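For reference, the structure discussed in these notes is given below.
With one protein chain removed, the remaining protein chains of the complex are shown where they sit.
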Amino acid sequence: MMIVMRADATQEEVSQVLNKVESMGLKVHLSRGEERVIIGAIGDGRVVDRDQFQILAGVDRIVPISRPFKVASREFSPENTTFPLDGVSIGGKGIVIIAGPCSVESLQQTLEIAHAVKEAGANVLRGGAYKPRTSPYAFQGLGEQGLEILAQARDETGLPFVTEVMSIDQVDVVANYADVMQIGARNMQNFPLLNAAGASHKPVLLKRGMSATVEELLMAAEYVLSNGNRRVILCERGIRTFETSTRNTTDINAIPVIKSLSHLPVILDPSHATGNWEYVTAIARAGIAAGADGLIVEVHLHPELALSDGGQSLKPERFASLVRQVKAIAEAIGRDLSVSRHAIPIPSPIQR
Amino acid sequence: MMIVMRADATQEEVSQVLNKVESMGLKVHLSRGEERVIIGAIGDGRVVDRDQFQILAGVDRIVPISRPFKVASREFSPENTTFPLDGVSIGGKGIVIIAGPCSVESLQQTLEIAHAVKEAGANVLRGGAYKPRTSPYAFQGLGEQGLEILAQARDETGLPFVTEVMSIDQVDVVANYADVMQIGARNMQNFPLLNAAGASHKPVLLKRGMSATVEELLMAAEYVLSNGNRRVILCERGIRTFETSTRNTTDINAIPVIKSLSHLPVILDPSHATGNWEYVTAIARAGIAAGADGLIVEVHLHPELALSDGGQSLKPERFASLVRQVKAIAEAIGRDLSVSRHAIPIPSPIQR
Amino acid sequence: MMIVMRADATQEEVSQVLNKVESMGLKVHLSRGEERVIIGAIGDGRVVDRDQFQILAGVDRIVPISRPFKVASREFSPENTTFPLDGVSIGGKGIVIIAGPCSVESLQQTLEIAHAVKEAGANVLRGGAYKPRTSPYAFQGLGEQGLEILAQARDETGLPFVTEVMSIDQVDVVANYADVMQIGARNMQNFPLLNAAGASHKPVLLKRGMSATVEELLMAAEYVLSNGNRRVILCERGIRTFETSTRNTTDINAIPVIKSLSHLPVILDPSHATGNWEYVTAIARAGIAAGADGLIVEVHLHPELALSDGGQSLKPERFASLVRQVKAIAEAIGRDLSVSRHAIPIPSPIQR
Partner (left out) sequence: MMIVMRADATQEEVSQVLNKVESMGLKVHLSRGEERVIIGAIGDGRVVDRDQFQILAGVDRIVPISRPFKVASREFSPENTTFPLDGVSIGGKGIVIIAGPCSVESLQQTLEIAHAVKEAGANVLRGGAYKPRTSPYAFQGLGEQGLEILAQARDETGLPFVTEVMSIDQVDVVANYADVMQIGARNMQNFPLLNAAGASHKPVLLKRGMSATVEELLMAAEYVLSNGNRRVILCERGIRTFETSTRNTTDINAIPVIKSLSHLPVILDPSHATGNWEYVTAIARAGIAAGADGLIVEVHLHPELALSDGGQSLKPERFASLVRQVKAIAEAIGRDLSVSRHAIPIPSPIQR
């Protein structure tokens, strides 16, 4: 941490800061510039609240030096983290494609979609049983019944599944059914939930909050990791900006930025990141081209009847085309689709 | 809801939309422009998922007409909602000033600050027992012990207190101690927590999420209200924008906008909205001038020792000056400080 | 400028940076932390391009220490800058109220509004002769004829006037007619125009760009100031954020931030900052309460007939009410309306 003094700071104010730094067990390093004094506080800045310095007389601002996350950082673990999701490896050379309905609506709907996405090349199933909805008057999900349906779809197709957990009291039941536990964008800084998911030792799919910085996403991951759970998948799902032509703005930069800062796998959700099925395939291609380790895509047989997010859901045939295109992009950069322990049909050549 | 068709939509596509509208129990109203057809769907649009129309062939976009919130709207209740917080009225002519430390750190610290803010003119105490922290390595609050300290400070000063609840499993204990239950910015869309706070029937102070729109804030309030709890206070606390010279950007426009759309009381948190004690007083004045019904301000006797948010905390003498200035602004627009059933010292004339 | 090295930077990479710093005539100051080396480059960082260091091997990031603006800074000139606009002082105790139509549409319209705003208490007239419009198909202004009309309104009312200049080829003619030359938000970083306005030695009203930081606004002012023109007025007019309930988001924080960083007068444009006449008065009050030195407000006799910005224009009676309310706020913080050398009617007591 560097403490930049004001140009008009007095010698007494400088001394006060030096004393404060030393009183916190940090070493001091003083630098006198032409206009200002800068004080380095050497030691583990992660344990110190910078506000305690900001408030001191004569201080202009505080510049953190170390990154605030530790276990999530590439310095902590230089090699990419890789782990299997019921036989499907994530974080390695293979691209993981997670697909399914926004909400689990019924057994039949879920089975149909699960078979369709498997046939199209998906290797993990998604589906929401507990749904966070902006309006209290909207469909809120089937709850545990939805989890049972997803488990049945897994049994029939061999696809492991990911589903969202919204609250600490749902962690046990979700962990009991699901292969991967999703923490949604609205809960990215729900710290009790992060701790509970960390304690569960299930793989966690952590979605970036809609106005969270990459650093905050990594700090949220740090909550899970610091509970001893190392199987965290990060997910870019679009951020909130001034642009209104799409529901969110895909922060494609975040893919290489996260890859540079962290060893954790990163996937992209082109459905939420655009909010419009017309743009999903183009952005899915872009995500893989930028270096993402996978995709999570909303698919519905009858989007016009979907109980949520119909506008951004792909029909199975469009999704199959997406998989073919994404496979071609993956190969162009020396990667491929991740192979499940369950057979995955080989998509036919790209046709657009 | 208006459904705007593409310029090149076919007659068949129009018919399909008309059928869909009618199948959902809504009435149809057709308007043919020079370039496009527009279809009005008449009825309660709140129960319909617009995505189900967005996905239909030939549809360009959907334009919602009714606001999605109902009980929170001024149309539902044209008069301002007013209610007492242990004797201090909010939502009426009187301005409520909530003040205290960011975190409860000890009994002594809390009592000293509570006495100081009361003497300066505050009529409600604030303090955090459960603290949402970006870093898992930062001070996380004293928990229930903090609630006991706050209750003791209330007993000694007569000030009711507000404190944050972070998780559904804390709702009962917080409701047991606190006069007002705060839902923080990071939890604004924690829907299980909103439901639980609604069911508790305690007054709820609902902070705007850092990237939530005013409409989303009102929808979050709707969750509490639709549980039958009508005592909701909305709080503007700054939004996240590109500007980095302050921690957040105070959305001062939100004050008159919310007043126009809703009957609920609105307060401003100038401490988080600026993140810097130097700007807190100016923004507190602005908030009251814009029509806010109160303020929530962080105060600490020794900000340089605070375990959180020291940089934005005021010392008691500065806070006393803030109260004097805010009182003068309130009087200039025909309002005054809210009077507690407990005596509040009359601040001396403004001195800056 | 501090150069933060990566944790894994080699000694050779550190040496390379040290050599580079010295080769640019700056002094070096080395600080070895537990994890990283930090190199201070001491001297005038304003003349050095930090990118030249960013690119060096082993460099993590560059932290600027000095502010990049100089003449605009409060360190350069600790006292507030004050200067008269044809007899109306700005930057001192008195609040300046600039009002008038968005566009000059005709002589009669302009004269009527000029008389009305003067009667209501305005001390400067505004009106656009050259209009920047998003659409090439919209009304583009009357040009020089508009300037003549404004000059005639000044002759009749005694109010000096401010009008926008959009291009370097308009600077001479605008300088010839106007008392204050406005540079609009879209041109805040039109550097040739800033230079030309600087060279004109007319007072310049510089509006903040809709996504400009406060620092960039001050850098734009620096262009004008470094041409020897010290009469610059800064104007907050709302920034672009994700919130859509108002046209822009008033960055009210910017008022005290700019006051802290710079000695230049700052005014607020509540018309553009909200885009809706309903909110203009509340935000005008907030601006003055936050410490602004004045306001610029759009007024029209028949907003429903205005050729531009009718939706955010006040009718004269509402504007008169705004002036009364703003005067009360100004007095509450120890200020008052600026008195013109021309008589200004005393507004009657506040009525809302």
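Letters A, B and C name the chains as they come in the text, with residue numbers starting at 1 for each one.
The definition used in the following text is that a residue touches a chain if its C-beta (ideal position, glycine included) is under 8 Å from a C-beta of that chain, and two chains touch if they have at least 3 such contacts.
Values in this document were obtained by computation on a predicted structure and should not be read as measured data.
K.L.:
Which one, C:12, C:79 or C:304, makes contact with the chain that was left out?
P.N.:
C:304
K.L.:
Among C:77, C:189 or C:260, exactly one should touch the missing chain; which is it?
P.N.:
C:189
K.L.:
Tell me which stretches of chain B touch the chain missing from the display.
P.N.:
2, 4, 7-8, 29, 31-36, 38, 40, 42-44, 63, 65-66, 75, 211, 240-242, 244
K.L.:
May I ask you to list the residues on chain C that touch the chain which is not drawn?
P.N.:
Within chain C, the residues that touch the unshown chain are 20, 46-47, 49-56, 68, 132-139, 166-169, 186-187, 189-193, 195, 209-211, 216, 219, 222-223, 226, 240, 276-277, 303-313.
K.L.:
Over the whole complex, note the residues of chain A touching the chain we left out.
P.N.:
Counting over the whole complex, chain A touches the hidden chain at residues 211, 213-215, 239, 241-246, 249-257, 260-261, 273-274, 278-279, 282-283, 285-291, 325, 328-329, 331-334, 350, 352.
One rule holds in what follows: only the chains that are shown with their structure count from here on.
K.L.:
Suppose chain centres are the mean of their C-alpha atoms. Which chain sits farthest from chain C?
P.N.:
A
K.L.:
Starting from the mean Cα coordinates of chain A and chain C, work out the distance between those two points in Å.
P.N.:
Centres of chain A and chain C (C-alpha means) sit 40 Å apart.
K.L.:
Between chain A and chain B, what is the gap in Å from one C-alpha centre to the other?
P.N.:
27
K.L.:
Would you pick out the residues of chain A that each touch at least 2 other chains?
P.N.:
In chain A, residues 211, 240 touch at least two other chains, as defined above.
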